[in-house]
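To start, the structure under review is shown below, and the notes come after it.
Missing here is one protein chain; the remaining ones are kept as they sit in the complex.
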Amino acid sequence: MTAGRIFTFWFLIFTFAAVYYFMERAKKGNLPGVRPIAGLAALDEAVGRATELGRPVFFVPGRAEINSADAAQTLAALEILSHVAEKTAAYDTGLITAVAAPNTYPVAQEVVRESYLKVGKPDAYDPDMVQFYSSEQFAFGSACLGVMMREKVAAAVMVGFFQAESLLLAEGANQAGAISISGCTRLYQIPFFVVACDYTLIGEELFAGGAYLTKNPIKLGSMQGQDLAKLVSVLFVALGAILETFGNHSLTQLFKK
Amino acid sequence: MKRELPLGITAVVGFLFLVQYFFKIAILKSMTDELTDWGTIVSAFAALLAAAGLYKIHLEKIARRKGPWEMSIVLVLVMTAFIIFGVFLGQKSAPYLFLSNQVLVPLSAAIFSLLIFYIGSAAFRAFRLRNLEAGLLLGSGFLVMLGRAPIGEVVWKKFPVIADWLMKWPNLAGNRGVLIGASIGSIAIGLRILVGIDRGHLGQD
Amino acid sequence: MNVLRNLDRRVIYVLLFLLVLYPLVKPMGLPVSVGPWTQGSFDYINNLKAGDLVVVSFDYSSGGAPDVDPQAVVVVKHLFKKGVRIVGTAFVDQGVLFANKVFDAWQKQGKKPGVDFVNLGYLAGGETAVAAFGNNPLKAFPKDNNGNDTASMPIMQGVKTAADFKLIAAFATGAPGPSEWVRQVVTKYKTPYMAGLVTVMAPGAEPYLQSKQMIGLLAGLRGAAEYETALKEPGTAAAGMDAQSMGHVVIIVFVILGNILYLLDKPKKAKA
Partner (left out) sequence: MTTNWEVWVSALLTLGAYSILFSENKFFQLVEHIFVGVGAGFAVVVNYYSIVNKGIKPMTGKGEWWLIIPLLIGVMLFGRFVKGMAWITRIPISLLVGIGVALALRGAVQAELVQQISANFINVVGKTPGATINNLVMVVGTIGTIMYFFFTYKQTPIVMAGSAVGKWIMMVAFGAAFGNAVQGRISLLISRLQYLFGTWIHLIPTK
């Protein structure tokens, strides 16, 4: 095994096992309660508002390609897109999905189409609900600004991987008078979302979207497994700091293996 | 077949990359390197698909005189010209370089520089002492701004020190916590996709 | 007060625009103090001797260039003034554009390519490319940016590994940055290393200063301005510092105003 990755390997296996165990448990009906997550709860409110006003919902699933190391955020964003698209389908509300990563484009189209099928409104689905703007960071940003203002979007959901364009999108939404819900795990960008948006999914709250919104038992189980992994992380942090304080380096050595 | 084959590909490719990361096996290394190149090639086709989508939308707008359709004409013309310059005249030809250096680069810089204005309006709107949490956000943001402003240290020598402390300790601690949580979220979604539980991205039939 | 309550955001925009512009046109000359991070880099370079060989790496792209490019410009200026010879590299594709600009300007002033400096151009591969350069600069760059053989150049004589350089000054807006250079070159060849970074990256690089793996650090436009001050040759960065101050002041004042209004209005809302 590659030196320096042995402990990492076992930690990964442990996390896999924890998630798997709780998913199996959930299949048998042992479902956890989940604490409220404001940003996710606000999604329905946002779509509702757009419906009332008769104006579209604007959705951006981040800018990461699905074959990049940031793919997980895009995939989490697409889970949320699937929920939002089901709602817009059910209420006949307009939906504009703006895509920046070319290879996310066909995937996002698939996700939206499926949502419309699922609610029984295949005829209401329009492929133009998913539009590719640009893979150039700020060309994408300027296109989003323009579209949000021209179409007077009533809700803007921006979740996934973002870079400096985050504030551009958030302020654009604000100026369009839209209710704004954002989410990302990138540390440099969360602050801009937190300051400029109505609701922000911070870090892992983004990944909770799929389970929280669908109430899918397997995903809820997965969440419980994730919590166990976090609990173990907390214990490791505490134990490691205590051991180091007393001059014992064993845990530090273990983590370097 | 329509469902199993794609799920199988994802699982096999994913586990291959994971095993390669943890175990030193020469053949796996060359396989994953090759697959990474394949990913680049396939993604390049996705870019062509996306561009085709852009053409479709704007040509339709022009045909139906929908929205700011005159602008769509400009978009289609500029895009076509750039492609022709790049593919037929080459990436070192004068017209290609003009469009990249005098249009693309300055526009990126211009849109990027809008951010300071938006920082101003966002700070004015959101940095308010509404409650404890908003107060912490406001307080630390305000102190760091003062510490980073050249004029801040003229007012009080300690402002830069405070700003550095905030960046070095609370900022780092918060970031670490967020990273640890988010990484576990990534691992879970990764596992669910590899074993085929999450398959929304593949659509349905 | 009511004017402020209904304040249009465009008022903030206009004030920002004008007040940042003003000191650029009419510099106010607010004092810039030189911090220890900058001083470390300056002192090291100031003690170099004519003929010493140094690497300047342009690892930045246009997005962060406003922060980093002025740093590279002033450091190269100092190096050339001391008669130091420079090997220019780029491990980010757009970096070579900035390298060209800097070296072209100095060539016009009489510095000879291949003798006083060499612009090696861009090498793809990120961290691996940095490692390859450290192991064998000539093998990593058999040709310079203009396609000339590097092995025959006077400036490259006697260069076998990164250990043969007196300093590596690398300017970065992302990767490869300090962690890559330290990991691949500094730990192996003990070459003295300094970085010029965008402001947001600077705190993350501080551990390398503490561990002495880095001799100095320039942080953002401010770092460049401090260096210009240390060199006693204020340039574009120093002029920008006044503008920086004004920009900060506008935002800070508006945050204060916003809170005064909020606190004044709060009792009314509570009653209602």
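Chains here go by letter, A, B and C, matching the order in which they are written, and residues are numbered from 1 within each.
Convention: a contact is a pair of C-beta atoms (placed from the backbone, for glycine too) under 8 Å apart; a residue touches a chain by one contact, two chains touch by 3 or more.
Here the structure is a predicted model, which is why all the values come from computation and not from measurement.
Enquirer: Quick one: jot down which shown chains the absent chain touches.
Expert: The chain that is not shown is in contact with A, B, C.
Enquirer: Of the listed residues A:Ser82, A:Asn103 or A:Asn174, which contacts the missing chain in the full complex?
Expert: Considering all chains, including the one not shown, the answer is A:Asn103.
Enquirer: Of the residues in subunit B, which ones touch the absent chain?
Expert: 2, 5-7, 9-18, 21, 35-51, 54, 68, 71-72, 74-83, 86-87, 91, 96, 98-100, 102-104, 106-107, 109-117, 119, 123, 132-134, 136-145, 147-149, 163, 165-184, 186-187, 189-191, 193-194, 201-203, 205
Enquirer: Residues of subunit A in contact with the chain that isn't shown?
Expert: 5, 7-8, 11-12, 15, 32-35, 37, 65-72, 74-75, 102-103, 106-107, 110, 133-136, 138-140, 142-143, 145-146, 149-150, 187-188, 190-192, 194-195, 202-205, 208, 220, 223-224, 226-227, 230-231, 233-234, 236-238, 240-245, 247, 251-252, 255-256
Enquirer: What subunit C residues would touch the chain not displayed?
Expert: Interface residues of subunit C facing the absent chain: 10, 13, 16-17, 20-21, 24-25, 64-67, 198-200, 203, 220-222, 235-236, 240, 243-244, 247-248, 251.
By definition in this document, only the chains that are shown with their structure count from here on.
Enquirer: What whole-number Å value describes the gap between the mean CA coordinates of subunit B and subunit C?
Expert: 24
Enquirer: Per the centroid of Cα atoms for each chain, what is the distance between subunit A and subunit B, given in Å?
Expert: One centre to the other, that is 14 Å.
Enquirer: Centroid from C-alpha atoms only, then distance subunit A to subunit C, rounded to Å. What do you get?
Expert: Centre-to-centre distance between subunit A and subunit C: 35 Å.
Enquirer: Touching two or more other chains, which residues of subunit B qualify?
Expert: If we look for residues of subunit B contacting two or more partner chains, we find 108, 112, 119, 121, 123, 125, 127, 141.
Enquirer: In subunit A, which residues are in touch with two or more of the other chains?
Expert: Within subunit A, the residues that touch at least two other chains are 137, 164.
Enquirer: Under the stated contact criterion, what part of subunit B meets subunit A in this complex?
Expert: 21-24, 39, 42-43, 46-47, 49-51, 53-54, 57, 60, 67-68, 104, 107-108, 111-112, 114-115, 118-119, 121-123, 125-127, 137, 141, 175, 178-182, 184-193, 197-198, 200-204
Enquirer: What does subunit A use to touch subunit B in their complex?
Expert: 1-2, 5, 8-9, 12, 15-16, 19-20, 23, 65-67, 72-73, 75-76, 78-79, 82, 99, 102-103, 105-107, 110-111, 113-114, 117-118, 128, 131-133, 135-139, 141-142, 150, 164, 167-168, 170-171, 174, 185, 187, 190, 192, 194-196, 202-204, 206-208, 210, 218-219, 222-223, 225-226, 229-230, 233
Enquirer: For the complex, give me every residue of subunit C touching subunit B.
Expert: Answer in residue numbers: 7, 9, 12-13, 16-17, 30-33, 35, 62-63, 66, 199, 203, 206, 222, 225, 241-242, 244-245, 247-252, 254-255, 257-259, 262-263.
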